[in-house]
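Okay, handing you the structure first.
Entry: chain A
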Amino acid sequence: MAEWMLDIVLVIALLVTAGSALWSRDLFRAVVFFIAFGLLMALAWVRLNAPDIALAEAAIGAGLTGVLLLDATRHLSNRDSGRKNRGGGQS
Partner candidate 1 sequence: MTASALLPVFALMTSLTAAIIIFTLPEQKHRLRTVVNLTAALLKLLLVGLMIWGVFQGREYGVSFTMVPGVDFVLRADALAMLFAGLSAALWLLTTVYAVGYLEGSPNRSRFFGFFSLCVASTMGIALAGNLFTFFLFYEMLTLSTYPLVVHRGTQQALRAGRTYIIYTLTGGAVLLLGISLLHSFAGDLPFRPGGHFAGIGPDLQAPLSIVFVILIAGLGVKAAIVPLHGWLPTAMVAPAPVSALLHAVAVVKAGAFGIVRVVFEIYGLETANALGLLSGLAAIAAFTIVYGSVRALSQSDLKRRLAFSTVSQVSYIILGLCLLGPVGVAGGLVHLVHQGVMKITLFFCAGNYAETLGIHRIDELDGAGRRMPATSVAFTLAAFGMIGTPPLAGFITKWTMGTGALATGMDWVIAVLVVSSLLNAAYFLPVLNRIWFREQKDPWTEERQWGRFETSAWLLWPPLVTAAFLVLAGVLASASFSPLGWVELIVAREVGP
Partner candidate 2 sequence: MSRILRSLSVASVCLVFVAGLAFVIWEISAVATPVDLPARLAENLERSSVENPVTAVLLNFRSYDTLLEIGVLVIAGIAGISVARTSSLEDPELRTSDELLYALQRWLIPLMLLLAGYLLWAGSDRPGGAFQAGAVLAASGVLMRLGGIPMDFLRPGLMLRLGLSLGFAVFLLVAVASALHGGEFLAYPPEMAKTLIVVIETVLTLSIAMVLLALFVSAPVNNAEEPEEGGS
């Protein structure tokens, strides 16, 4: 049961960080949540008996992507462009 608890907590944490990464007001914080999400993913891969992916996820998913995005946020405005139009024509 304890094992299950761990998995369930991990899954919930994954979903919460994912949601926070998308809906943080601040872009910087969104990226930080995303990095946290990546680290949790690495844990999840460990739980799934996939150490190779866990390593890659930690290095690439959380590490590199995170740095890349953080760097980008510094150069792009933190504010969401306040325009009310729809999301880039995707429908």
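Keep in mind how these were chosen: all candidates are chains of the complex that A comes from, given by their letters.
Just so we're on the same page, a residue touches a chain if its C-beta (ideal position, glycine included) is under 8 Å from a C-beta of that chain, and two chains touch if they have at least 3 such contacts; residues count from 1.
Values in this document were obtained by computation on a predicted structure and should not be read as measured data.
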item: Candidate number, among 1 or 2, whose chain touches chain A in this complex; value: 2
item: Interface residues, chain A side, partner candidate 2 - complex; value: 51-52, 54-56, 59-60, 63-64, 67-68, 71-72, 75, 77, 79, 81-84, 86
